[in-house]
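All protein chains but one are shown in place.
Lettered A, B and C in written order, each chain numbered from 1.
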Amino acid sequence: MAFRKIINDPVYGFINIADELIFEFIRHPYYQRLRRIHQMALAHLVYPGAVHTRLHHSLGAYHLMGNAINILRSKGVEISKEEELGAKAAILLHDIGHGPFSHALESVLIKNSHHEEISLLIMERMNKELHGALDQAIAIFTGKTEKHFLHQLVSSQLDVDRMDYLIRDSFFTGVSEGVIGYDRILNMLIVHKNELMVEEKGIQSIEKFLVSRRFMYWQVYLHKTVLCAEKMLVKALQRAASIGAQSQSAMLNTFLHNPGELLIRDRLDDFCQLDDTDITYSIKQWAHHKDKVLSTLCCGLLNRNLLKIRYYSSPIANELLEEKQQLASGYLQINREDASYLVFSGEVRSTTYNPGNEHINILFKDGSVKDISEVDHPLIHQSLLGAVKKFYICYLNMNFHPEAVH
Amino acid sequence: MAFRKIINDPVYGFINIADELIFEFIRHPYYQRLRRIHQMALAHLVYPGAVHTRLHHSLGAYHLMGNAINILRSKGVEISKEEELGAKAAILLHDIGHGPFSHALESVLIKNSHHEEISLLIMERMNKELHGALDQAIAIFTGKTEKHFLHQLVSSQLDVDRMDYLIRDSFFTGVSEGVIGYDRILNMLIVHKNELMVEEKGIQSIEKFLVSRRFMYWQVYLHKTVLCAEKMLVKALQRAASIGAQSQSAMLNTFLHNPGELLIRDRLDDFCQLDDTDITYSIKQWAHHKDKVLSTLCCGLLNRNLLKIRYYSSPIANELLEEKQQLASGYLQINREDASYLVFSGEVRSTTYNPGNEHINILFKDGSVKDISEVDHPLIHQSLLGAVKKFYICYLNMNFHPEAVH
Amino acid sequence: MAFRKIINDPVYGFINIADELIFEFIRHPYYQRLRRIHQMALAHLVYPGAVHTRLHHSLGAYHLMGNAINILRSKGVEISKEEELGAKAAILLHDIGHGPFSHALESVLIKNSHHEEISLLIMERMNKELHGALDQAIAIFTGKTEKHFLHQLVSSQLDVDRMDYLIRDSFFTGVSEGVIGYDRILNMLIVHKNELMVEEKGIQSIEKFLVSRRFMYWQVYLHKTVLCAEKMLVKALQRAASIGAQSQSAMLNTFLHNPGELLIRDRLDDFCQLDDTDITYSIKQWAHHKDKVLSTLCCGLLNRNLLKIRYYSSPIANELLEEKQQLASGYLQINREDASYLVFSGEVRSTTYNPGNEHINILFKDGSVKDISEVDHPLIHQSLLGAVKKFYICYLNMNFHPEAVH
Partner (left out) sequence: MAFRKIINDPVYGFINIADELIFEFIRHPYYQRLRRIHQMALAHLVYPGAVHTRLHHSLGAYHLMGNAINILRSKGVEISKEEELGAKAAILLHDIGHGPFSHALESVLIKNSHHEEISLLIMERMNKELHGALDQAIAIFTGKTEKHFLHQLVSSQLDVDRMDYLIRDSFFTGVSEGVIGYDRILNMLIVHKNELMVEEKGIQSIEKFLVSRRFMYWQVYLHKTVLCAEKMLVKALQRAASIGAQSQSAMLNTFLHNPGELLIRDRLDDFCQLDDTDITYSIKQWAHHKDKVLSTLCCGLLNRNLLKIRYYSSPIANELLEEKQQLASGYLQINREDASYLVFSGEVRSTTYNPGNEHINILFKDGSVKDISEVDHPLIHQSLLGAVKKFYICYLNMNFHPEAVH
């Protein structure tokens, strides 16, 4: 009897693993580490259901890849068994390089490497261990495969990665407005001149997909309370680094206290032992730290007693920032520089669709191809192009009451 | 404008918090700690979606309590504003005494206290802090209220606690067979002579509820891989205690290394700082411990490289146990006593309904009352009464391949 | 590009039609007629969502057949392209012989033929038209194929027909307790010695499936208000036949006024023009009929002003029946025989599982096979075997108020 494992998934029902090799990747400790990394960092402080993991997301993306390949094949696109396996492995492992708290801590712990770069390093190491079993997957992941559309399924505006995370994040947060018709989109995919495209009758679904993504950005990913908590986490780690506060976690210390000179390539083993636990544990430890700034931040994160945050449509005036810093400085009896860990401003932006560097191409019945932004359709045409920018200020609440739950 | 917070919940849509006092309980650090305790311990090793928390579950039970009270009121049952608030607070806080990994580690860390006892201790402490705001809640929680049915909504065969956990666990595992018609059951509740009962036309829903619960027991809670992982966790902690292995977590050490003499009442502060993080962090640390038994268990848990487990319908023969222990002892070069941490047997049971000590009473249209097990209805009548018992053996896999995913 | 149609289905998301021949069957007027036959007859009088059609159900069963075949193939079962097409066509057309209001009017309009017999007649006629395209489907439908398990997928205790109707009826009624884990059951199917069986680890899912079915029987299919309405429909047609009331529908007259001598084989053309519309239209017409009995029944059906109904666990006493008939006779000024159309009794039964004439076989890991009723498992073992019987009486409500909605 053929090899076959099934995994329950509340989103898709069942996920089938029909290749022993895929199962071997899943069993690998590097992959199992993803169980200990939240997909949505601290979003669960606002959406208590959003505690799903990177492992769960990448299993989901793997599932969609299988569906996408079946659909393309049924439309006459040739994909060999080996290419199928490669594409599935590539998407399964695409996030294996994520560090603790996913995007929230990116660039804090590992200053000079993007998570996709680290994913590649880890895949290469696994490939050595497994005697080249990942050759095809790596070619697809890095875009060096001949069949460019397979790379696009892994990484592009239409990849199964963002389909899964939108569906899954919408599911676990309970934000029903983020629901996308992934099944319809998958069914509308087509390959034309080696490029992944969307059939003409899928235009509206793509439109809907872009709108849902934008909705999720502002309602969830950049929800002000979520943003505030994640910025506090960043500030806590920066403060720990700046005052040389040691974590009990040796791994964390490695990355926290000498990120400058550190080449991730040389510290991959250490990196692969780092996960959310190291951070959360250190936060618990530092909640009792004698440095007032560090303990205030960590205590706040632990007990969901967050800084106040406000969004503005224009940049935060220096005067406002300074005023709030002065207040904090007086309140906690700390100097102004220290206060800047508790009172700070910044900018966030979401780009729904940027035709400059990303493409969703529509294949029309007459054989012509157009970028979605050039389709004669008012919604996309006029409004989704521009990035939306917002400016925020986080500051200490004088009577230090926590933010509203929602 | 009245006080009002809404929280997104993927299970019920929205949870409304309409009382400032309730919101104050939610904000309390003791309650926020529940964010860091998995509702289903290690079930996520089999069901990757099952990473929801005790906080989420108790918010859900709180939501159902509100519904139940509205329904009872609409049937003419009198419940004062104060009683409503008490019942809601009682269910919100009913699990506040859970330690790390909920049931999995109960009786390992705190030998002589049940989690409900600890919940009460914590509620009493909060009550002092809050100048008696929990008086009514405590009376309802402990069954000292006049309106016994309110206590039954918090703790009985028909309480909203088990309704929420069945729905929620079914939802997050993706095991659709566990779905119960909670809405119908709530609508069938009635109070008769101060006791919570079910209207006659709800008999089949109750039946279905009991069958779903039994299904969840064997498919999920006592799934052999889940059981195996949780037993490994217990063994790891017992091993650490027995060899005096220190965790970096001082809190964990407190409970691990002198549980005998420890009175939870005297260590409540420490207990309230303990959560899943302390355990997982220690597991990560001990995976490198020089004690082979401890590191084998911790490594296995970390990488989901579990012991083998088999279920039997009769007790495990000593010969089998000894044979497996001998093999492990030889394989790892350890003595037989040490091997007993890696090769062990035990018994599990699920009682679907035991009319001896629990009651679901049906109120018939003619005014008579019968226990569900005495209703003239074959399914319940003949089969659900007996406990189902199974016997398991866990043992070391010689080539140490992990268990199947499912 | 290959042939490919997709149909939106709220239950499964999308149904794919990948064979032109299947699409040709769907387009056939005989199949399109099923759009005008309610899947659940008059159940919508209690469950307003239950207005789905036979066409929708058979498309759903077709979808499950595709899944089942894929799963069996992945387990090494050989099924040729031709057999696949045959099995899909057989399930698609299995209900094509249903008359108006499905089961509710069976044996009223067509006295001596079961709907499956008529389905076969129609399939044979279509087969002639289509030059043998249904040869394989007919062999599978009638059990004359060598691969007996294909017939079992179409018609047996484990067929995809009842899987779809349970899921779909549960979905459209909103009775969540009827939900079955069809995906899990399909994944547990296996073929052993040419017979369809269930893997050992699927025992509990089967159990759950049988319990859900039983629940649906009593909560929905035999819900007393549904039963009452359907019996009223039968009585209305019997009354019309008995007094020679003409419908404007010539087709209906054909079947109503000479069912005795009628051989369905000779009237297949007429039959294929009959659907729910003919009946409902006639009911509307007869609501104004001068015969008090007929108009009372039809008016009641039209305005959901139903007879009263009560269930009993023992047969209805003649005295009660006579008393109620006398009351009705006096109330409407009709004779006792006429009153028997408005006051009548009967018996209904549901058999959850009868090991005498149906089988669900479990294939154990050790290669042995057992009937589910012989498995060492209390629930099935002791309780599901017996049929549950209930007795009902329907009678005229003197102040003629309608039944409660629920």
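Following the convention adopted for this analysis, a contact is a pair of C-beta atoms (placed from the backbone, for glycine too) under 8 Å apart; a residue touches a chain by one contact, two chains touch by 3 or more.
None of these values were measured; they are calculated from a predicted model.
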item: Contact with the hidden chain (one of B:52, B:184, B:213 or B:324); value: B:184
item: Contact residue for the chain not shown (choose from C:91, C:105, C:175 or C:264); value: C:175
item: Identified contact with the non-displayed chain, of A:102, A:119 or A:219; value: A:219
item: Which of A:179, A:241, A:316 or A:332 contacts the chain that the document leaves out; value: A:179
item: Missing-chain contacts mapped onto chain B; value: 1-2, 4, 6, 13-14, 16, 18, 74-76, 183-184, 187
item: Those residues of chain C which, in the complete complex, touch the missing chain; value: 5-11, 13, 17, 23, 26-27, 29, 32, 35-36, 44-49, 51-53, 55-56, 59, 171-176, 248-249, 273, 277-278, 280-281, 284, 302-305, 402, 404-406
item: Residue numbers in chain A that touch the chain omitted from display; value: 175-177, 179-181, 183-184, 204-205, 207-208, 211-212, 214-215, 218-219, 313, 376, 378-379, 381-384, 386, 388
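Just so we're on the same page, only the chains that are shown with their structure count from here on.
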item: Chain at maximum distance from chain B, centres defined as averaged CA atoms; value: C
item: For chain A paired with chain B, centre-to-centre distance based on mean C-alpha positions, whole Å; value: 32
item: Inter-centroid spacing, chain C versus chain A (mean Cα positions, whole Å); value: 49
item: Multi-chain contact sites of chain A, meaning residues that touch two or more partners; value: 6, 13
